[in-house]
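My questions all concern the structure below.
Of the protein chains in this complex, one is absent; all others appear in place.
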Amino acid sequence: MLGFLKKVSDYTKEAFGAANYLFQGLVVTFDHMRRRPITVQYPYEKLIPSERYRGRIHYEFDKCIACEVCVRVCPINLPVVDWVMNKETKKKELRNYSIDFGVCIFCGNCVEYCPTNCLSMTEEYELAAFDRHSLNFDNVALGRLPTSVTTDPSVQPLRELSYLPQGVMDPHDLPQNAQRAGQLPSEVLELIQQKASTIDSNESIKSSNQIDNNKE
Amino acid sequence: MSMVTPLGTASQVLTTPGIDLELSFNQAMQGLGLSSEVAHLIWLPLPMLLVLVAAVIGVLVTVWLERKISAAAQQRIGPEYAGALGVLQPMADGLKLLVKEDVIPARADGLLFTLGPVLVLVPVILSWLIVPFGQNLLISNVGIGIFLWIALSSIQPIGLLMSGYASNNKYSLLGGLRAAAQSISYEIPLALSVLAIVMMSNSLSTVDIVEQQNGAGLLSWNVWRQPVGFLIFWICALAECERLPFDLPEAEEELVAGYQTEYAGMKFALFYLGSYINLVLSALLVSVLYLGGWGFPIPIEWLASWVGQSIDAPFIQVIAGSIGIVMTVIKAYVLVFIAILLRWTTPRVRIDQLLDLGWKFLLPISLVNLLVTASLKLAFPIAFGG
Partner (left out) sequence: MNISTSTELICFAILSMVVVLGSLGVILLANIVYSAFLLGGVFMAVAGLYLLLNASFVAAAQILVYVGAVNVLILFAIMLVNKKEDLKPIKSLQIRRVLSAGVCAGLLLLLARVDLTTPWALPGPIAIGEQATERIGEHLFTDYLLPFELASVLLLMAMIGAIVLARRDVLITDVGTGDSVDQSLIEKASTPLLIDKSTTN
């Protein structure tokens, strides 16, 4: 009898517990009603890519020495470096350079290892094309600079979440000079320098004290 | 106590004072040289048409709400460009479905395939017959009222089985079988919780059920006397509508779209329309059965006496009638809102959990609820409708 009663009470408890969890869930969803949508309405609004954004690769033909390091560090040997040896000058003569962005995984190894810094990452990510072969960029296409989101007059640039001030979730209607959460790299640098100088002065005081002690 | 009488039946009209649209319509028609019977024939489809239009508009509003609230729950914007705030989006959806090709799969059973969606939609629309928006604001005050709704909603599974079978697709068949199993299982606790209400109000008629709740406004609503019944009814209504915690028949991860898989164009739209009309209808019926229907939280008679007006004055009647409509709709849409929130809160249950909940939890609880109601009715006849 007691066992049965315990079963009943356990069952009731479980039922109420389930109802409680359900209610908690409802409270969470209901709380979302007052939150503003975080939608970025794409063609009209665009997020500003971060500093280290790995977008389409930019290439400067004139800097390239055709060393093929980019090909060697590429996971799939993607860049095509078309050069011939000029017998007279005994130098490589670069004819063409191309990267197929339909195949590239944007790992950035080529940019990392390029000895002359002729490769760099841009913030361009709109690479849609009707034909996959048109994604095979030659040195001319690779040399074009993308339009920056911040300078495009038809686009409303929006900051990414980590570039918003502390506690702000919505990039819309942000004051122009609102600073992001945390310190800017320059401020961090300043702080470090300050610390270093105070340590220096402390050490100099200490050393002077020691000198004094020695005197005594 | 009478309010406006635009849609009342003839017998009610004669006994209640106040504004009588049918009688004046009849007289106007007779003035045009038609007999009383012909005038009645012309009158008959008008309230039906009005309610049909109301149901369809209710669906459009619900679809818009569903999309907007879903968007808000996920911090999206939702439809925005079709009309202000995207209010015309459901119309655009409907138009798109209207002009789409009507596909009947090659190996499907064409006749049953066409008949299925119709059989799903028609009973749902018929059930609007008994939804009261005011004292006499309903198509027909049928004596068996709420029982008619329960009977009509039991036709729906046949349509679902039919479309599931006719599609000649295993997902459709499974979806149809699941839908039928689900709606049969949840009809029983639903009917039992309705029975408790009927027992308290001594009538099956929806009008009587609401009247019995409107003695003292908010405090006399059935939800205080039947809290368990209210919850059971709401859960079962969600299951009958195949709303999200119970949307197994069209569980897209398992069954593609259940019985709707092979449907396109207007036939799919019929399913869509049917499910949303059913949702609005269920919300309306919850508000009728448990939340005092057209009743204002403070009885309208009290308000009228404070203002110093007779409740039978035509002006007060019009105001009371419009308040009634607004209150019914508001209550229903609050429930629709909760249903949409629940959709984004709860995960889908498994089929065995669904049947477990129906047969092993809701059914015993609703039986106990019925028993308790009966004993309370015997013990406290004043509070529980002696």
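Chains: A and B, in written order; residue numbering restarts at 1 for each.
By definition in this document, contacts are C-beta pairs under 8 Å (C-beta built on N, C-alpha and C of every residue); 3 or more make two chains touch, one makes a residue touch a chain.
Computed from a prediction, not measured in an experiment: that's the story for all the values here.
Taking the full assembly into account, the omitted chain touches B. The residue touching the chain not shown here, chosen from B:L177, B:A237 or B:A269, is B:L177.
Note that of B:S70, B:T114 or B:S154, the residue touching the chain absent from this view is B:S154. Per the touch definition above, the residue from B:A72, B:L112, B:I300 or B:L357 contacting the chain not shown is B:L112.
Shown as candidates are B:I144, B:V368 or B:A383; the residue that touches the absent chain is B:I144. For chain B, the residues in touch with the chain missing from this view are 37-38, 41, 112, 142-144, 147-148, 150-152, 154-155, 157-158, 161-162, 165, 173, 176-177, 180-181, 184, 187, 204, 352.
Following the convention adopted for this analysis, only the chains that are shown with their structure count from here on.
Centre-to-centre separation of chain A and chain B, using mean CA positions: 52 Å.
Residues of chain B that touch chain A in their complex: 69, 71-77, 338, 341-342, 344-346, 361.
If you check the complex, the residues on chain A that touch chain B are 15, 22, 25-26, 28-30, 32-33, 35-39, 41.
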